[in-house]
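What follows is a structure written as structure tokens; I'll ask about it next.
Yeah, one chain of the complex is gone here, protein chain that is, but the others are all in their spots.
Naming follows writing order (A and B), and every chain is counted from residue 1.
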Amino acid sequence: MVAAVDLLASTVDGILIGSIYALVGVGLALIWGVMEIINFAHGDYMMLGALTAYFLYLAGIDPLVGAVAAFVVVYALGVLTQRAVINRILDAPLLTQIAVTFAILLIIRYGVEAAFGPYTRRIASWYANVYYHVGPLTIPLPKLIAFIVSLLVAAGLYIFLFKTDTGIALRATSQNRVVAELMGINVKRMYDLAFGIGVGIAGLAGAILALFYPIFPEMGAFFALIAFIVVVLGGFGSVFGAYLGGILIGVIESVSALFVNPALKDVVAFIIFLLIILVKPTGLFGRGE
Amino acid sequence: MRELMRYARNPVVVAVSALLLALPAIFSITGQPFYANMLFLSLMYGVAALAWNLMQGYTGMFSLGHAAFFGVGAYTVMVAMLYYNVSPWIGIWLAGVMAAAVGFLLGFPLLRLRSHWFTLATIAVGEIFKLAFAHWGYVGAARGLQAPIVGPSKALYYMQFTGPFVYVYVALLVLLVEIVVLYRIVNSRTGYYFQTIREDEIVAKTLGIDTFRYRMLSLVISSFFTGLAGALYAVRFHYVDPFAVFDLITISTYISVAGIIGGIYSFIGPLVGAFIFVPAAEYVRVKIVSAFPRVFGLHVVVVGVILLLISLFLPEGVMGYLKRKGYIKTG
Partner (left out) sequence: MAETLLRVENVTKRFGGLVALDNVSLEVLRGERLGLIGPNGAGKTTLFNVISGIYKPEKGRIVFKGVDITGWPPHKITRLGIARTFQIVRPLSNLTVLDNVVVGALLREPDISRAREKALEVLETVGLYEKRNMLAKDLNLVEKKRLEVARALATSPELLLLDEVAAGLRPREVDELVGTLMELSRKGITMIMVEHVMRAVMNFAERIVVLHFGRKIAEGTPKEVANNPQVIEAYLGPQD
């Protein structure tokens, strides 16, 4: 029998870790919403963000400052990828679109492995071992920071998308590319923004994850998988649906670890995902593709 | 059957088949197991790539998770042999059936997804199978399953031969069965229906095609033959472990890249692609590993660059290119 307090602790932990899943998913959803491209390399941009924060940390820069830098660096890499490669394939057949972003995945993931080795790295920040005790719960400060940062980013993204001219133009582009163009919106610039911000948020998520999670070249594989599940549950491209989906998957994983071997929690998340698309193919919070 | 005979008169097909049949004999005489092994691997990936392309080239469903079917096939041979004393000669076909059954069950949720989302879900399936098998005690968890060495009297029953040569013929046999079956399918009503679904699913429905049924059929047939490819792996190496047979890179990606290089709109293209890509990838890997023994992953970067360049500049693949330039007519 599982004690109520364990259930509560798992739920809280799930929400905290889910807030990271949510950020990775939000980036993927943003790119899909605006460009109708799935970035298969999404998890690897996240890894690049974590790596950026790590190297800055080695240079003596606080990981939280490093996280901001991670966003900037990965954003720039994203815009570069968008202009050099993604722009060429926006109207290409499905096979080409998928093969190209998957090729980018291989190049980034194994390029990093070749350049820096397959090793696992850790950031040991001063707050790495700080815990708060709230009633029966023990909350590690790094996860709490991650959660707060995630909420701040989500709020910032909301303000950007709904309250700024650029954000409104971005949403218009996601509604209808042709109409947006007729309205005088520079669609190519919107694509730069969407791809840059999308992977940038993933990079930032990677950096704050690195506060309590090891960094290694293949870490993106797992998070890309989660981000995908999160975005489907969120309703295929709804940015805030994806955020909710992220929290939900975090909780499901965390709670299921009480009942099955924690190493299999991803299997559980995936089986639940399969069941959900079987019953509701449009995702939990969405109207469909 | 008449169409098949006409195909058999195609000089390219005749030449390639003759060469394939002759090569292992040549190699065994000259005693170069390295090349015979390369030939085996090319055939094994060829079997899988042809199967993969029934979904991709004919039905328009891009899978990057064929490692799931490959792995299930490989494990089926081992489990049947180790736990039920079933000869791999039978186990190979059981592997196809088991992989097809897995494909069928996965089809119910997976076929609800389309385009990019379908592909992403297939990647997830491959990864989840790897994870699940790595924790499943019955199939040896992370250590996998190993076939014990048997004496000469039982070697034939358990398919244990010295060197790669006999396995090349087994692979050729499987490939031949596959080519005959797939060729008949793609030139039947079913093949036409697959292509209609690839081009436009809504139109397919209004032409009276039960698209779910046909997409499922494509998936099941594809997983059957991919399972056979996995069985070839198990038979050849007498050993399976989850990280080898469910690998995203060396199984799922290699199969797709072979198919894309050969040309997805060509029946035989993926086989041609396997014969180009597998030796090239193996060569690159060996060269890079010997040149930079402490650098990991570089050969996968090379695979990525190949995939990127092919997708951007030669998306119709080698066979598509040859057809467009008029060097070949059919295929």
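The definition used in the following text is that contacts are C-beta pairs under 8 Å (C-beta built on N, C-alpha and C of every residue); 3 or more make two chains touch, one makes a residue touch a chain.
It should be emphasised that the depicted structure is a prediction, and the values quoted were computed from it without experimental measurement.
Novice: Considering the full assembly, with which of the depicted chains is the omitted chain in contact?
Specialist: Counting the whole assembly, the omitted chain is in touch with B.
Novice: Which listed residue (B:N85, B:T162 or B:T206) would be found touching the missing chain in the intact complex?
Specialist: If we include the chain that is not displayed, B:T206 is the one touching it.
Novice: Quickly run down the residues of chain B that touch the omitted chain.
Specialist: 187-189, 192-193, 195-196, 199-200, 202-211, 265
Keep in mind that, in the parts below, only the chains that are shown with their structure count from here on.
Novice: How many angstrom lie between the CA centroids of chain A and chain B, rounded to a whole number?
Specialist: Measuring from centre to centre gives 32 Å for this pair.
Novice: In the complex formed with chain B, which residues of chain A make contact?
Specialist: 32, 37-38, 40, 85, 88-89, 92-100, 102-107, 109-114, 117-118, 217, 221, 225, 228-229, 232, 236, 261, 263-264, 266-267, 270, 273-275, 277-278, 281, 289
Novice: Which residues of chain B touch chain A once you look at their complex with the stated criterion?
Specialist: For this pair, the touching residues of chain B are 56, 60, 62, 64, 106, 108-110, 112-117, 119-121, 123-124, 127-128, 131-132, 135, 248-249, 253, 256, 260, 264, 295-298, 300-301, 303-305, 307-308, 310-312, 315.
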